[in-house]
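The complex appears here without one of its protein chains, the remainder shown in place.
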Amino acid sequence: MTTIQHISTGRRVKDRIVQGLVYLAFALAVVPLVSVLWLVISNGLARFDMEFLTHSMRNIGARDAGGGAYHAIIGTLEQVLLASVISVPIGLLTAIYLVEYGNGGRLSRAISFFVDVMTGIPSVVAGLFVLAFWILFLGMPYSGFAGAMALSILMMPTVVRSAEEMLRLVPGDLREASYALGVPKWRTIVKVVLPTALTGIITGVMLAVARVAGETAPLLLTVFFTDSINNDPFSGPQMGLPLFVFDQAARPNDTAIDRAWTGALTLILIVMLFNLVARLIAWWRSPARGR
Amino acid sequence: MTTKVEIREGGPATSRPAPRRTSSEGLFRWLSTGSGIVLLGIMAAIAVFLVAEAIPALSANKANFFTELTWDPNGSLVFGIGALAFGTVLSSAIALVIATPVAVGVALFISHYAPRKLAAGLGYLIDLLAAVPSVIYGLWGVAFLVPLLKTPSEWLNATFGWFPLFAGDGAIGGKTMLAGGIVLAIMILPIIAAISREVFLQAPKMNEEAALALGATRWEMIRMAVLPFGRPGVISAAMLGLGRAMGETIAVALIFPATFGISFQILTPQGNSIAANIANGFGEAGDIGRGALIASGLVLFVITLLVNMAARMIINRRKEFMKAGT
Partner (left out) sequence: MSKQIQVSGLDAYYGGHKAIEDVSMTIEPRSITAFIGPSGCGKSTFLRTLNRMHEVIPGARVEGKVLLDGEDLYAPTVEPVSVRRMIGMVFQRPNPFPTMSIYENVAAGLRLNGRVSKSEMDGVVEESLKGANLWNEVKDRLSKPGAGLSGGQQQRLCIARAIAVKPQVLLMDEPCSALDPISTLAIEDLMAKLKDDYTIVIVTHNMQQAARVSDRTAFFNLAEQGKPGKVIEMDETSRMFTNPSEKATEDYITGRFG
């Protein structure tokens, strides 16, 4: 009777080593996440107070303590809202074109390809474009709106892709049923297809918002800086929370660095909040919950 | 470029009543088609306006824009992207060399090693890395990573100083190419991991079973049936990561000390990139200065565009292949 032979030690060791490396890779990837979050929370909590959330940096000298990011928070919220107002209709309509009207023709393939390519545009290039077109070419001033335009360029491809995915999930039967009732195509899309895909689309938009809310480079080139509160995104320099962090981090004294950390904490909270809301909407609608 | 708008009937639905061509129907179709064209238009406009605003600065330049190392568009009008482009390529290469193996490991962990119930949650954890804003990575890099790298850098320099990348006689550590490259690696890791994970999960189960039935260990199975299948996907994922790394701005703007030279010494305090220079130089830039920064941004745009298009073409060809295969 021959016994079942064991595999060679070499093969077993190699298998174990690779397994170890794969686990190590995952650990390596998680370490910076934990480290970043830990540092932001521990350093950011020191100044995370009402003054920070309700005051601007107006009349706060370079070495002074105190001051806050109220102007930056207002700026970020307004810019992100405006960016959504610009990018969501264009993105959504483009997705509708791709799914309902495109038919895989040459134009739709070109759009689809460049939407993918657009996701790879560096955010600083989007900022430079708005700078070149809006501020230098048209001679408009730096403003929150200019920043919103740059952010909207970064949002659009994400909105198109997520909306497209959701629209494709809507069963063809639903459309057919509507056509069978004599409802024209555009009304079918507006009254039947869009409502069915709505929560999925909202999730996608929220994730896109979360992504651009943390962008600094495009704002740097388009909204410029201010230490004061400017509630009007259409006139004059504004601030944005990422910009606030960048600005404070570049100042060489501890009170500014403290403000940078607290700004980072506020920014992460806002970004994570958008992320969380997006996931909650997705979860609330997911089939696993039986809807 | 003339774009022919092909108007054809039918969407995903196969049969439907002959359309009553109402004006609303036409308007809606026109709106959605128009939005798609706007998107293409934006891509074209980016190229057009960057070129238009770069030309005055480029014609005022007293040096060769592509080879000149110094950057002084506001004073002597001598500027070029030689050093900046070099820094962009070197820092992105460091990021890619570090991120790709780790990302492939992470992707394999989630697709083939982690317990099935945990896999989705762990994948989400990696996606969170991408949700952290770039400016925060910069802050973290300066406050935490740079001091952390000091001792290992000195050791590397002392032990492997003969190797050009680790050479350097003066100060070692601090705000270096290595620190910037590591931060970039962390930032591009999620996208490489996410795409690799998708292609690994698509590897045909029947081939995995065939390998196991031949008596392959888990690693041998992955090498026979998963990696060869996933290779094009991993390559294009790495290229998308490369595009990200080259365009990444704020994190490296905070870390790089904005030097203007060409040096392979990644452990000495020097480094810069096209994107970092835009962020750091914009505040003090005059008219020519802004034009010069726009010109450098145009170069960055073209490079990332090419890298991204190549990556997307690889992915799309793969999709066709997958469709044909099933």
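The first chain written gets the first letter, and so on, giving A and B; residue counts start at 1 in each chain.
Here is the rule we use: a contact is a pair of C-beta atoms (placed from the backbone, for glycine too) under 8 Å apart; a residue touches a chain by one contact, two chains touch by 3 or more.
Values in this document were obtained by computation on a predicted structure and should not be read as measured data.
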Contact set of the excluded chain (shown chains only): A, B
Listed residues B:Pro147, B:Pro164 or B:Gly215, member touching the removed chain: B:Gly215
Full-complex contact with the absent chain, from B:Val78, B:Met224 or B:Ala285: B:Met224
Chain not shown, touching residues in subunit B: 115-116, 204, 206-207, 209-217, 220, 224-225, 228-229, 325
Touch list for subunit A against the chain that is not drawn: 1-8, 10-11
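In this text, only the chains that are shown with their structure count from here on.
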CA centroid of subunit A to CA centroid of subunit B, Å: 16
Interfacial residue positions of subunit A with respect to subunit B in the complex: 7, 11-12, 14-15, 18-19, 21-26, 28-30, 32-33, 35-36, 39-40, 43, 89-94, 96-103, 105-108, 110-111, 113-126, 128-129, 131-133, 136-137, 153, 156, 160, 168, 172, 175-176, 179-180, 182, 184-187, 189-190, 210-211, 213-217, 220-221, 242, 245-246, 249-250, 257, 260-261, 264, 267-268, 271-272, 275
Parts of subunit B lying in touch with subunit A, wherever the complex brings them together: 3-6, 8, 10-17, 19-20, 22, 24-25, 27-29, 31-40, 42-43, 45-46, 49-50, 52-53, 101-106, 108-110, 113-114, 122, 125-126, 128-129, 131-140, 142-144, 186, 189, 193, 215, 217-220, 222, 240, 243-244, 246-250, 253-254, 275, 278-279, 282, 290, 293-294, 297, 300-301, 304-305, 307-309, 311-312, 316
